[in-house]
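First up is the structure itself, then whatever we jot down about it.
We show some of the complex, not the whole, and keep each chain where it was.
So that you can tell them apart, the chains are marked A and B in the order they are listed, and the count of residues begins at 1 in each.
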Amino acid sequence: MPSRASTSYAPNEARVKALIKQTAAAGFVLKNVPEPGIRDDEVLIKVRRAGVCGTDVHIYEWDAWSQGRCKPPFVVGHEFAGEVVKVGKLVTDVHEGDRVTAEGHIVDGRCLLCRTGNSHVCPYTKIIGVDRDGCFAEFIAMPATNVWHLDDNVSFDVGGIHDPMGNAFHTALTAEIPGATVLITGCGPIGLFAVGICRAAGASRIIASDVNETRLALARRMGAHDVVHPGEADAAVNAATDRLGVDVVLEMSGIPAAIHQGFSLVRAGGRVQMLGIPSRALEIDLAKEVIFKGITIYGVVGRRMYDTWHQMTRFLRSGLFDPTPVITHRFPLEQADEAIRVIKSGEAGKVIFEIA
Amino acid sequence: MPSRASTSYAPNEARVKALIKQTAAAGFVLKNVPEPGIRDDEVLIKVRRAGVCGTDVHIYEWDAWSQGRCKPPFVVGHEFAGEVVKVGKLVTDVHEGDRVTAEGHIVDGRCLLCRTGNSHVCPYTKIIGVDRDGCFAEFIAMPATNVWHLDDNVSFDVGGIHDPMGNAFHTALTAEIPGATVLITGCGPIGLFAVGICRAAGASRIIASDVNETRLALARRMGAHDVVHPGEADAAVNAATDRLGVDVVLEMSGIPAAIHQGFSLVRAGGRVQMLGIPSRALEIDLAKEVIFKGITIYGVVGRRMYDTWHQMTRFLRSGLFDPTPVITHRFPLEQADEAIRVIKSGEAGKVIFEIA
């Protein structure tokens, strides 16, 4: 897929503002770069809102993962919404002026996994803002096939966070939620979205845990029946399930203690959806925690293409799910350092850039 | 299963009030009968509320179906809730004083279908009030294995209609409802319950159709986004789905025109759940209505044992689903003729007997 790995720059003189990972060191740089050109099957999108993600923090800090994966310089950012301003000549279903967001995983579309409904784990995936230029910029070029249209009544704010909302939809709705008892460990933005999704989809009891009071308050607002500190989760689950354990755990933290707690508190025969990324290996007693309990574990990658996107559009359309309370901070691109700082503080819900 | 086909009467002198299908002719008779005895694996339940069903109307009227199936005399009625007053000596998990309802399909539990999760279509099923004595009486004997406990906050009113609620849960939740667009054809009690279930489970758009204004008003109250007369359903579905058709049709009427409309308005690759019983064969253009559309059709029988019951308990517990608006009429057993008349009028939601 080399031809898709980088955006070709058109031979025009327009220059646009973009947040750049300039060198193999901490930090981002805001600078003017050439306006991205588009291929015949791509569109150019004027970015209006862009979500800031933990992944962006890793790249900002230039941690071990990003050192192994990323090749500066490149434009950062992978969550966004905006307006289409230019359309490649092979594109038939996206038009100038369309209000859109996009799947940031650019897959080959032709491999066995893509052809059998598993594009989300395509081995040839290139992620915008990680493997090619991203969306913390005034404009971004995207393959038309990755573009997703927004309903008229969906704001750019909400459009700009479809990527992490999609993580939450993927995590929640690949379990069976109607009627289920659900434990959500970790109330970062994705965990908070998951609370709202489970509530809209008829979970009978949602227990959300986190160490942070602000996030727990947001979890309550999104519809959690119980919001608890991790140390209280056992008691809350036991009370809610008559000591049986919950039907479904959505692990959103990556914290080892939360992962073990999830295995402990899911009922026999239940399901653990793992989205949170542990920063290191951990000791697991597979016999006791997994096998004798007869549970199913599912590793969540990205968003199913495009079932998850379709579900998002439907949930937003119905009005039963409203992610806006999760957005707690807004910054211009010029305040990127502050945006990163707020996320690292652990006090924020979702942080977004207002770009245009 | 001959030993389970009829209730044994204990050699006591107590006599209890019961609504009887006395002879092979129209009508019911209220009379005193011996209090039912119980086997060692049964319990005796004092009936508090009992729902009246279309099936009871058929038996009352002694139509062709009931003539072929039922053998008078027997106590009518198959939907109820009450209190346990006597417990067989082999019963370990039901106790005197328990507030309960029960699955009215008494299955053999040993056949291949029962042993592979398909008890709801067990070929040896005996239905209370149809094949053996039923619940329109002060007391009923039930196998302990069919008893389902009610939460403390679930009223006997609601307990008494778990059977038809269960039909609705079975119909709705064997489709994938979160985010789905749903057309419900027929807003009798089961259709109305289905509206509420789909709303609680996150359907993005619920279009309910019926010919009766009272029922449509109830459908609106239960959460339907659109309530329409059958002649308006095409327009409503096309508007709601951009002419694609709905993901799921719940056919609750048994009316040929509604069935054809369901096949027409489900989207390609969608799902039609059939609960309504047509009174006669109908012409179906399988090529156009089913095969070329690539749809799935599912015939709904009873309630899945006991997944459906478990879902009911969970939905009631969460508070997201409230069936009580559907109950429109209450009668004592003495007014059975009036109860039947109200149902036949088509104006009623759910009609229940208040027995004790």
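One rule holds for everything that comes next: a contact is a pair of C-beta atoms (placed from the backbone, for glycine too) under 8 Å apart; a residue touches a chain by one contact, two chains touch by 3 or more.
No experiment lies behind these values; they were computed from the predicted model shown.
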Copy count for the complete homomeric assembly [2 present here]: 4
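The rule is simple: only the chains that are shown with their structure count from here on.
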Geometric centre distance via CA averages, subunit B-subunit A, whole Å: 42
Of all residues in subunit B, those that touch subunit A in their complex: 173, 177-181, 200-205, 310-311, 314-315, 317-318, 320-321
